[in-house]
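Notes to accompany the following structure.
On to chain A.
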Amino acid sequence: MLEVQNIWKTYEGRPLLCGVSFTVAAGETICLLGASGSGKSTLLRIITGLEQAEQGVIRWDGQPMEAIPVHRRNFGLMFQEYALFPHRSVAENVAFGLRMKNLPRAQVESRVRQALDRVHLLAFAARPVTALSGGEQQRVALARAIAPEPRLLMFDEPLGALDRALKAQLADELRSLLHQLGIPAIYVTHDQEEAFTLADRLIMLHDGQVGQEGSPQSVYQSPASMWVARFLGLNNFLSGALLTEQPLCAQTALGVFRGNWANAAHPPVAVGSPLTLLLRPRGLGVDAVDNQISGVVEDCIFQGESFRVALRAADGSLFIFAMPQAQPVGQPLTFSISADDVQFFQKE
Partner candidate 1 sequence: MKKVFGFLFVILGVIVLSACSAAVSSATATVSAPSAAVMPTSAVTATAASVQSGSPATLTVMTHDSFAASTGVIQQFEQQNNVKLQFVPSGDAGAALNRAILSKDAPLADVFYGVDNTFLSRALSGGIYEPYASPALADIPAEFKLDAQNFALPVDYGDVCINYDKAYFTQKNLPVPQSLEDLTKPVYKGLLVVENPATSSPGTAFLLATVAHFGEQGYLEYWKALRQNDVVVVNDWETAYYTNFAGSSGQGAQPMVISYSSSPAAEVALAKTPPKEAPTASIVAPDTCFRQVEFVGILKGTKNRALAEKFVDFMLSKSFQEDMPLQMFVYPVNKNAKVPDVFTQNAQVPTQPAHLDYQSIEKNRDAWLKAWNDAVIK
Partner candidate 2 sequence: MGKTLFQNMRRGVAMPFLWALPLLFLAVFFFYPLIAIFRLAVTAFLEQGLGADTLHEVLQPLEFTFWQAALSTLLTMAVGLPAAYVFGRYRFRGKNALRVITTLPFILPTVVVAASFNALLGPRGGLNLVLMNLFHLADPPVQILNSLAAILLVHVFYNTTIVIRTVGGAWEQMDPRLEQAARVLGASPARALWEVTLPLLRPSLLAAALLVFLFDFTSFGVILLLGGPRFATLEVDIYIQATQMLNLPLAGLLSAVQMTCTLGITLIAAAVSGKGLTPLAPRVQGEGVQPVRGWRSRVAVGAVVALLILLLVTPLAALVVRSVTRLDANRGERGQVQTGLTLEYYQELFINRRQSIFYVPPIIAARNSLIYAGATVMISLSLGFLTAHLLNRRSRMARLFDPLLMLPLGASAVTLGLGFVLVFNRPPFNAIGFPFLIPIVHSLVALPFVVRILQPALASIPISLRQAARVLGASSWQVWREVDFPIVSRAALVAAVFSFTISLGEFGATSFLARPEYPTLPIAIYRFLSQPGALNYGQALAMASVLLAICAISIWVLERVQWDTLSS
C-alpha cells in the first residue's frame, strides 16, 4: 500500500536520510526504531507531506504522493507531545478532522463519541484539553488521529513523555486498537519494548539507512550488526579472532568460544581474522566444558522472573546476564553459555 522509495534528506548541511526504502502492507504495523536524531520523525513528516524529500518517492497504491498536499493525503499523524489544540475542548479536538471532511453534524458527533469511547474518554468530552493529565492527552490525540479513519496512521513517539507503567498499558491498548481498526500504521520510537509490543515488522534506522528489517523476533534473535545488537540492549561484547570454521570457534582473552555467525550472509572470513563476539544474556548451563566464562559477581538485582547479574571477568570487562537464581555478591562464579547464544560479528 505505502511504498517509501530511496528517500534522501539533509538537515543543516548534514545528511539525515540517505536512501531509505521500505513498504507498509495492508493492516500491518511497522515500527521505525532508531536513536534520537536518526531522522525517524523527519521520515514521518516526509510521508505526511509536511516536509519535502530532496530525492525519492512516496507512493500509495502505486500513486505518487508528491503533488498531493498534506490535507488531501488522508494520513493520520499523532505528534510527539500530541499538539492538541489548546483553544478547543476534548470533543472539539476529536471532531476537527471530521469537520474538515465536511461531514454532517450528526455524523461528526456520533463518530466523536465512538472515537472517545474507544480510548475510554467519553466522560471527558467537554473538558478543555489543557486540564488533562499526560495519559489522557495521549488518548485524546489518539482519538483525534483515528476519528477521521485515515488510510494510514503514523505515530511519532507518542508515549515518550509518560511513565513506565502507563506506557506499557497504553502500548497494549494501542496494539489491540490497531488490530481492531485494521489500518496500516507506522510507529516511530526509540524504545524497543514499545516496538516489540506493537510491531508486526521492525525497521531499524541507522546512519540514515535501514540497518535491519524484519519481525521483532528475528531482529532480536539475529541482529544484523553490532549497532542493532547494542540498540536492542545486547551489550556483552568480547573481542576475539577466528580459530576454526568447522566448528565455528573463536579465541578470546577469556578462552575459546563456540558460536554462530550473526549474519549468515557474511563475506568470507580468513582464519585469524579479528571478530567481535556477542554473548546473549540468557541460556546458561554449568555442565559444558567450552564456552565457559568466569568472574566475580559484582551485583545481583532482583527482576521479578529472573536476576540481573553483573559479572566482572578476569580481563576486567563487565558482562550482564539474566539468571534464574540469585548469586552471592563478591563470590567467584563460573558458568557456560550455549553456543546458540554466542554470535560472531566481523570486526567493524
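By definition in this document, contacts are C-beta pairs under 8 Å (C-beta built on N, C-alpha and C of every residue); 3 or more make two chains touch, one makes a residue touch a chain; residues count from 1.
On how the list was made: all candidates are chains of the complex that A comes from, given by their letters.
Quick caveat, the model's predicted, so the values are computed rather than measured.
Trainee: Hey, among 1 or 2, which one's touching chain A in this complex?
Mentor: 2
Trainee: Tell me, which parts of chain A touch candidate 2 in their complex?
Mentor: It comes out as residues 45, 48, 50, 52, 69-72, 74-77, 79, 81, 83-87, 96-97, 100-101, 130, 144, 148.
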